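Let me give you the structure first, and then I'll get to my questions.
A protein chain is absent from this complex, but the other protein chains hold their places.
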Amino acid sequence: MEFVGIGVLSWITFLPIIGMILILFIPKENQKAMKWTAVAATFLQLVLAVMIYFHFNKGSLGINTQEGMQFVEKMSWIDIRGVPWFGRIHVDYFLGIDGLSVPMVILTALISFIAVFASWKIPKALKGYMAMLLLLDTGMMGVFVSLDFFLFYVFWEVMLLPMYFLIGIWGGPRREYAAIKFFLYTLLGSVLILLAMIALYFSVTVPDGATGERMYTFNMLAMMNPANFQPGTLLAGVGTYWRHLAYIALFIGFAIKVPIFPFHTWLPDAHVEAPTAISVILAGVLLKMGTYGLLRISYPMFPELANYYSWALALVAVINIIYGALCAMAQQDFKKLIAYSSISHMGIVLLGMAALNTQGMIGAVFQMFNHGTITAMLFLIVGVIYDRAHTRDIDAFGGLAITMPKYTGIMTVAFFAALGLPGLSGFLSEAFSFLGAFQTHRVLTIVATLGIVLTAAYMLWTLQRVFLGQPNEKWASLPDINGRELFTLVPLAVIVLVLGICPSLLLDLMTSSLNHLVEVVRAGAVL
Amino acid sequence: MVDQALLSLAKFLPEITLAITFCLALLVGVIFRSRPRLSMWVALLGVVVSIALTIREMGITESVFSGMIAVDPFATFFKLIVGSSAIFIFLFSLYSAEVLSTMKRLVEYSSLLVAMTLGMYLMVGATNLLMMVLSIELTGLSSYVLAGYTKEASDSSEASLKYIIYGALSTGLMLYGISILFGLTGGAMDIYAINRALVTSPVNPIALLVASLLIIAGLGYKISAVPFHFWTPDVYEGAPITITAFLSVASKAAGFAMLIRFFKIAFIDSSAVGLPAGIWITLQGFEWNKIIAILSVLTMTLGNLVAVWQNNLKRLLAYSSIAHAGYMLMGLAILSDKGIAAVLIYFVVYMFMNLGAFYVVMLVSNKTGSEDIDSYKGLGFRSPFIGVSMVIFFISLAGLPPTAGFIGKLFIFASLLDAKWIWLAVVGAINSVISLYYYVRVVRNMFLRDPDENSGPLKFSVPEIVLLLLLVVPTLLFGLYYSPIVDFANASARMLGVH
Partner (left out) sequence: MELQPYLLLSAITFVIGVVGVLSRRNAIIVFMSIELMLNSVNLSLVAFSAFLGDVTGQMLVFFAMTVAAAEAAIGLAIIISMFRNKQTVNIDDINILKW
């Protein structure tokens, strides 16, 4: 698919940047124009995402072959030849998607679009805010579509600075602390990824198309083929010391993003301080990058270690699930509660991944998508109430069901989806994850199911404290949810309902790719 | 002999130009007393001509003046770095309130800058111990005076005094090291002859170690490597900003050029056979690269950790420049041309981002009269363009994509991992995380804090903005498309007499 000679993936990635440049030229007074430019950019992005959804070939495998990738764009970006001691330096501008990335692409477009509407009431420096939001959007989209490690890394890092500013300038009272904490944590993860990336670069060679001369490459697909690892290089062989080291470096890098216990402490701070729209993006998309990175990079490039460490991954998954749920239960702050519930729900993704079978893998990716939509809803819901009451203290509320009936209706959908009620999307992905994991990590999965009970407990308890009971007179005059807010919440609620009834709308996209991913990882299991 | 000298002169045109410019700038200053700016323009023109002549020398590999100086791609590369930063410094000076406040001494300022540039041109090509000492001294003597240029301000003359004391001390140490080396090698002054002597007849390793440590002290002072860095923060803080910027880029580049050339030629086992292309090994029983590796770890760690506590931006940048010297030293420790090429790439990048950061500091201090980190509060809202440029320079200094600083770090780390120096790469990576913290402190003040109530927007003139763009654009552009600098650096990693 091409528009004006440029591929659809380039468009979907760089549309926000175009919007950002336009916004920078809009005079400061004209706030409306800025908002609508941002809406236009993200809306077009969403349209492209929908087109991708309909044109996506569900049968192709992807993962480790270029033929299996769709909407591929590949151009030489950096090519430096003829240096005796460097060999040839080659970086491609290489985009493509498969069943693993397509749900994430759709999710990113959707969440970004909604985030712009959630940002309608930003009090100061709107120009900078919208510019940063769109830059962030490009970074996120770029991560999910790039197939060249170097490009991936650049997009990965491009997100950091906008996120720092978005939390730091427009955040809550402790924004400075939260912003720098987020920045330092993620950068620490990134440099580890960087080192692993360089080590991979110096281990993998591919024949040049024209001359057949072997050259180093950043091509992710080439890095997934064990035959491309040159003997004698750092990461050649199977299960060597250096491979363990590189795998752990990559794992920590991605784990900080997910976040996996004990690297999670930045998340509650960032969520609590971030403005609503940014929390939505953070929970909806950014966290998925960690697990996406593990599936896209760590798993197929280090299959033997993915097998070897699967029990460890299952263990941290269980810790995430239980620990996140327990922490959530103890929270007074509505937003912090949802932040910890995110940690718990991302644990389910990890558990599905650790299963290393098709059900688990499908459960994991499906859960990534569902968590994106459900948690986005939860954060929007908190944003709505915070805009009105200017507090997030759960105990300060009560009986809101009477004063805000429409709001309560939407909220109930989100809460029940989050606790995994059958008929809503969250149930299916959790069920798949647990089913898959049960086959490989029996005991750990049984422990993990305890998390479901805990989740139900804190979700229902919160629901009760906020919406049921005696109405607090202080809030008697709160206006119900307005049209713009409904517009942000309803599409997500519809998706949650529809995917709960008819999951195949999304599952069909990813099944063959994820099947193939499991095969690839299984094939490397010799440790 | 005469013929050889005449032939050499033809390869010595950039330096001759600078020497003539030095005299001309003084002369113009004496003749046109009432128009001191004129000599600055003469000096600027002279440096531009010398760069043009240097570009003509690209690709030539020759030894001139009986082995005193090498004209090779490596030297040419550093001459271009030094020359271009000199041009930037002259342009900065045209807008620097500090420099222009002492208008009547502008003649000395311009001519001494030219003299310093000349000294650095000689430093980067010196292949003889005598030439090394003399060129270091020419650079040093000019810079001591320039550091105290605004001598009415007591911190400036204080900086100057500290600079010369440490400078003289380190020259003394280096000369003593040279005298030991001279004795050990049986009277060799030429660094190629030193290498031949050391390879053919092994010497007392302790004496060699002492001599090389003393020489490292002298050169380490120039590049401000820990533990020879004590002068750096004080001098950087006290000297005029333009001079600080020049010292942090050009002086460091010249020092690195000399350090790399000296060690790579004098102290490697040139008789070793069967090594892969671009890999070298140290002399038998004298692994100086371990010393360099330790120095680099100390330098970057101390630079970064101390920078965290700084509140004066010039001082903060001083420690950051110490840390950057540490990153670059890693490239030398691994004994490969890849490492050297990575250092050269780093220098191109470093020139743009560091000069840019100092330029912003200068612009802000012109308006606010302060270099304190608190005076940057809300700068991003008082002058968005300046604020955003500073953010770009700082994230580049911290090494984040998509800026040029990332490319510099990428190639350093790549050469380290390629040579399997994993632990050093990890130390470097952790250091770059630490460095982010203090760079972001400034960014935080600029954007996350509100400006003081009585401070309005800052306005800058068009030429000032254009000059800033000249530094911002390469910093971003080389982050996205770095083939030119990598090509250039790779072609420049060739030295006279090394294959």
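By written order: A and B. Residues from 1 in each chain.
Just so it is clear, contacts are C-beta pairs under 8 Å (C-beta built on N, C-alpha and C of every residue); 3 or more make two chains touch, one makes a residue touch a chain.
Remember, it's a predicted structure, so these values are computed and weren't measured experimentally.
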If I'm reading the header right, one chain is hidden. Which shown chains does it touch across the whole complex? B
Missing-chain contact, candidates B:Leu113, B:Leu129, B:Ile395 or B:Leu410, resolves to B:Leu129
With respect to the chain omitted from the figure, which of B:Ser160, B:Asn289, B:Ser383 or B:Ser415 is a touching residue? B:Ser160
Which one touches the absent chain: B:Pro14, B:Gly148 or B:Gly303? B:Gly148
Contact with the hidden chain, among B:Glu57, B:Glu98 or B:Glu237, goes to B:Glu237
If you put the missing chain back, which residues of chain B would it touch? 129-130, 133-134, 137, 141, 144-145, 148, 151-152, 154-155, 157-162, 164-165, 167-169, 171-173, 175-176, 178-180, 182-183, 186-187, 189, 230, 233-234, 237-238
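Rule of thumb we're sticking to: only the chains that are shown with their structure count from here on.
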Whole-Å separation of chain centres (CA-atom averages), chain A against chain B: 43
Report the residues of chain A in contact with chain B in the complex, numbered from low to high. 77-80, 83-86, 89, 125, 153-154, 157-158, 160-161, 164-165, 168-169, 175-176, 179-180, 183-184, 187-188, 191-192, 194-195, 198-199, 201-202, 234, 242, 245
So, in the complex, the side of chain B touching chain A is made of residues 277-279, 336-338, 341, 381, 391, 395, 400-402, 406, 410, 413-414, 417-418, 420, 422, 425-426, 429-430, 432-433, 436-437, 440, 443-444, 447-448, 481-483, 486-487, 490, 493
